[in-house]
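A protein chain is absent from this complex, but the other protein chains hold their places.
Letters A and B mark the chains in the order given here, with residues in each chain numbered from 1 onward.
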Amino acid sequence: MFHIYCPHCCEYREEEEFHASGQAHISRPLDPDACTDKEWGEFMYFRANPRGIHHELWVHGAGCRKYFNITRHTQTYEILEVYKVGEKPSIVANEAK
Amino acid sequence: MTQDLSKQSNRLQDGGRIDRSKPLTFTYNGKQYKGFEGDTLASALLANGVDIVGRSFKYSRPRGIVAAGAEEPNAIMQVGSTEATQIPNVRATQQSLYNGLVASTTNGWPNVDTDLMSWVGKVGGKMMPPGFYYKTFMYPKSMWETYESYIRKAAGLGRAPKESDPDIYDKMNQHCDVMIVGAGPAGLMAGLTAARAGARVIIADEQNEFGGSLLSSTETLNSKPAAEWIAEVVEELSGFDDVLMLPNSQVNGYHDHNFLTIQQHCTDQFADRAPNGQIAQRLHRVRAKWVILATGAHERPLVYGNNDLPGCMVANAVSTYLNRYGVAPGKDLVLMTSNDNAYRTALDWHDAGRNVVAIVDSRKNPQGTFVEAARERGISILVGSGVIEAHGSKRVSSVSIAPLNETGDVIVGSVVKMAADTLATSGGWSPVIHLSCHTGARPVWNDDILGFTPGATAQKQLTAGAINGTFSTVQVLEEGLSAACDALAHLGLDKPDAALPEADDIEEGKAMALFHIPHTKPTSKAPKQFVDYQNDVTAAGIELACREGFESIEHVKRYTAMGFGTDQGKLGNINGMAIAAKMLKQTIPETGTTIFRPNYTPVTFGAIAGRDCGELFDPKRYTAMHAWHVEHGAKFEDVGQWKRAWYYPQSNESMQDALNRECLATRESVGILDASTLGKIDIQGKDAREFLGRVYSNAWAKLPVGKCRYGLMCGEDGMVFDDGVTSCLAENHFLMTTTTGGAAHVLSWLEIYHQTEWPELEVYFTSVTDHWSTMTISGPNSRKLLEKLTDYDVSKESMAFMDWKPMTVAGVPARVFRISFTGELSFEINVQANYGLHVWKELFEKGAEFNLTPYGTETMHILRAEKGFIIAGQDTDGSVHPFDLGMSWAVAMKKPFSFIGKRGMQREDCVRADRKQLVGLKTIDPNVVLPEGAQGVLDPKAPIPVPMVGHVTSSYWSANLKRSVAMGFVKGGLDKMGEKIFYPLADGRVIEAEICSAVFLDPKGERQNV
């Protein structure tokens, strides 16, 4: 049971008020008609499943009904950051491998 | 004062925290016994000299009580005096005694004293080696059901009641600054400190009173019995408004972000049934800013031959029964220990006037306060020795003792036998780290205390006392204080004045690492040396597992079942790991530990369900006209959470008769449907029209004010997920309707696209589903009926098909939409829901002359199927796009914006020629109704597997057409008009049908254009 800070209500609320809506920052292609089937398939179906830092879209469904983003550690389940739609996360996974 | 001790042969004349003036009667396995208020079921059984409380799981060996708390592996009871109040899996050590308590053993089969199953054990247990599930019972597979029932019986995990529980179990949400788990010395000190600082505190303890280990010890605090200090602290804590004290409350789960679940026994600790109106058990769902785990430690028994005989107990449990309950569970005690601490048990036993046969200490040269005290009392101490085996049939009668080497793994002398009926052992203390593991922290081995302590955690968690391996009362109190101060600092609260009570000065010598006592025979041949009593796991079993190649402790656990189930390895895990480590020639930390899962002890289903049962199981949503439907005998259908009128049988009508009557009445005159459950969304803003164009597949740019239009909503994959009529109320104002079940999803769909993809569009969506009551009058006389209730012109000229108008109906302002889901002339009347029933009744008042007939969802389904109208969710399943439905007219491919679904429905797979397409199905025999879901084949004689070409989605008897009508998917069906299709059924029949247009009635639409 997560305890989630809603960036719109500006306080922590229980997870049961929220709903996860999948990976964050999946933008609809601006010109869908120009996409190949493969590109469209990737937009629709392919998602990251990282061990560690992950960005997720959540909605405060029982509260203000606003969508927002969560940066969550998938091993410890720590929520490292919440930020509004349209904003960029300040905490990101180290891409260097 | 009546002291009925006559039958309580093991009850001491005085001492303990029981009230001898309050005798209680209870029944155990059908026999009556007496105990006292303050007893647990376990202490009362021991007081009455009941030795055997169960039979073991695999070998059916007699078992007695070995512990005094949650870690008890054997005394697992079925409690309840009536069928409805049965609770399985109750630990006798955790059940307070009450008058009239009825308990029985759960794993005796058929009874514990003489067990038919015990032949299994006597043959030497070879029938059930570790891994027996995998090795034996998997083959042959067909026998599994036989084995299963046999194992279930043997396993004796209790039984669920056959009648429903009359008691109330509920849940309560709690929030606090500091959650303290455990009200022993560390927890009480922490609680007092936090409370004095003004923090919001919850302190929970599984026992019926606070105090923890202090309740069963003889030590003093501030030179007074510890119990007095406890009473002072409890009294002070109860004076704080923001302190919630929860005795009889097991913190069973510690979840992410400091969320804990606590099962509070409110009345079931004291009564078979909760007194009227009271709650039997309450599940507290706690969100804590900081958690202090002060869960203490469990003493580890040592592992030796026949260590499961009744009379073999954990040392501290013996002290607890003596000091807290005034029970001496035997006469002649042998104590085996690897540490000083356990000497207290021999001292307590001696001081209770019983005979200590000997203290057997594995160490060569024990010294310390307690050792000296034992010597002063003249108790015989055998150093450098161990008890290698207990003897007896139903109870210990003697023990074999042998000298051991320095490391305790080799016998270095001859064996002596001593008579004794009680054997208490201690291999040291295992911190109770279970909760700390629930959130994923890996325990850390601590060589100083020979146990695991909590590992690093992401939670806002502190620990205090024995959970850290801190065992002296002075230090435990200090840790309680400092944990609270740490929490307060994090919370930004000032430290209060808090003086530590003065504790006894005790010196303890170093303990020895000892787990498994060697025997003169090799482990595999020695009498059984149990590690996990509850799952019947022996030292030999663990060694066998290691020999068979299981090197990971997680695998050893699964192969042997060590620490499984309700036991969760409370007593046996460390011993098991030590034995595995030795076999694998590793250290214990190298071997690793298994981690513990929630729940710490079994939780009743009642507590888990709470009040979400019976009438409150799930919300039932009602329309404003519901009372009328009930009054008029409607049968109801669940549509999502809504209760919708399904059909309205009259007197003895069958369902089909009622449907026929409703269908005919509607098409012949006028029917009425309560359509209030349809989702309704008010859409406003200058970009509303643009938004509609993006989320619907058809065009919206030119829909004039006053007009309605049907739309299909697709996902990005191009598949239809909802449909409905949207009306243009004003240039920047629309009313969307959705399916009943899809309303919430559609609103979130609109919101997510608006908020995340197109925030620049000026549009707002507001649900008005509940605001409007919607009643649809349908049939050739619907206009005449409406005219009787309104002064507005509802003629064909003034109000054409797909027009809507504001007007007054039955005196109530209304929005009336001329839309139709039946193919008949129809008007959908919307009024503010507080007036819905009024207008509905007025319609019936005026509708009598037209035989106005209420119809439910089933007739609605039939009428629309006669017209070939789809129902999203019935005729669609998430895999069909508008073209599959033959609804290309509802797709505007030329719209400038690439609407949701457009790209998806053009994918390679979506434009295949042989996709399944929705068509009408006309059975050759008009009287046969195809079953929905039936699979069609083109050639019923084709060899198996016959290629299936699609299934029936909607199928009904049409009273209007006097034949069956159906729709279904057929591969390439739109090009197969007039062809035959066959539906072979499970009962052997093959129904033949012709593929046809789905519009069975009035294909030109003349009935609604009047």
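As a working rule, a contact is a pair of C-beta atoms (placed from the backbone, for glycine too) under 8 Å apart; a residue touches a chain by one contact, two chains touch by 3 or more.
Everything below uses one rule, namely that contacts and distances are computed from a predicted model.
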{"item": "Chain left out of the displayed complex - its UniProt protein name, from \"NADH-quinone oxidoreductase subunit N\", \"Sarcosine oxidase subunit gamma\", \"Chemotaxis protein CheA\" or \"AzlD domain-containing protein\"", "value": "\"Sarcosine oxidase subunit gamma\""}
{"item": "Option from B:Ile506, B:Leu664, B:Ala699 or B:Leu837 whose C-beta touches the chain left out", "value": "B:Leu837"}
{"item": "Absent-chain contact - pick from B:Gly100, B:Pro522, B:Pro813 or B:Gly933", "value": "B:Pro813"}
{"item": "Sole residue of B:Arg61, B:Arg395, B:Arg621 or B:Lys922 that reaches the chain not shown, by the stated touch rule", "value": "B:Arg621"}
{"item": "Full-complex contact with the absent chain, from B:Asp19, B:Glu590 or B:Glu731", "value": "B:Glu731"}
{"item": "Those residues of subunit A which, in the complete complex, touch the missing chain", "value": "8-11, 13-14, 16-17, 62-66"}
{"item": "Positions on subunit B where the hidden chain makes contact", "value": "168, 170-175, 200, 242, 277-279, 285, 287, 611-612, 615-616, 618-624, 626-627, 642, 677, 682, 684-686, 705, 729-733, 762, 764, 766-773, 806-808, 811-813, 815, 831-838"}
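Basically, only the chains that are shown with their structure count from here on.
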{"item": "Whole-Å gap between the CA centroids of subunit A and subunit B", "value": "27"}
{"item": "Touch list for subunit A against partner subunit B, complex", "value": "1-3, 14, 21, 27-28, 31-33, 35, 37, 40-41, 43-44, 57, 59, 61, 65-67, 73, 75-79, 85-86"}
{"item": "Of all residues in subunit B, those that touch subunit A in their complex", "value": "173, 255-259, 285, 287, 440, 458, 716-717, 748, 751-752, 755-757, 759, 898, 902-904, 907-908"}
